[in-house]
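Below: one structure, written as structure tokens.
For subunit A:
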Amino acid sequence: MSNELIEFVLVSVALLGIGIYGLAVKRNAIRMLFAVEIIVNAANLNLVAFARFMPHSGGQTLALFSIAIAAAEVAVGLALIIVAYRMYKNIDIADFRSLKG
Partner candidate 1 sequence: MADALFLAISVLTIGSAIAALEMRSLVYGSIALMGTLGGVAGFYVMLDSPFVAMFQLAVYVGSIAVLILFTVMLVKRELIFKKIEDPKRKFAGIGLMLIVILALGAVIMDSGIKTISTDSDPVDFREIGGDFLTYYWPALILMALILAGSVMGALVLARREDTIENEQ
Partner candidate 2 sequence: MGTATGIIKALNSGIKHLAVKRFTLRYPEQKLKFVGDGYQFDPASGVAIAGLKGRHMLFHDHCTGCQLCSIACEGVAEAIAMVKVPDKWGQNAKSIMPQIDYGKCVFCGLCVDACPFYALYMSNDYELSSFTKEGLIYTPAQLQVKPQVQQDSELIIDKRGARHG
């Protein structure tokens, strides 16, 4: 390996920060989903990087699980967004105001 572990982990931290920024700032449901995906990818990158430097297969396994779970999560989230869009004609969660709070 010509690269060192710290480089990958720093990229992962940057992605995590971007994801948290997106969740904090954006109010568009799809964009928030993007942000969540970025966070999950940051975690996966961490896992695979750690697994490579051990070396150990567990990290890759967990990354595979995580990818598949992310797919399921996105499917559910997008279905919810579609339902919301049908109802509100909007996907901005700042405009969802049927519940107070």
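The rule is short, and it goes like this: a residue touches a chain if its C-beta (ideal position, glycine included) is under 8 Å from a C-beta of that chain, and two chains touch if they have at least 3 such contacts; residues count from 1.
Selection criteria: all candidates are chains of the complex that A comes from, given by their letters.
The structure presented is a predicted model; accordingly, all values stated were derived computationally and were not measured.
Asker: Since the rest of 1 or 2 are in the complex but keep clear of subunit A, which one touches it?
Answerer: Subunit A touches candidate 1; the others do not touch it here.
Asker: Within the complex, which stretch of subunit A touches candidate 1?
Answerer: Residues 1-11, 13-22, 24-28, 30-31, 33-35, 37-38, 41, 44-45, 48-49, 51-58, 60-61, 63-65, 67-76, 78-83, 85-86, 89-92, 94-95 of subunit A touch candidate 1 in their complex.
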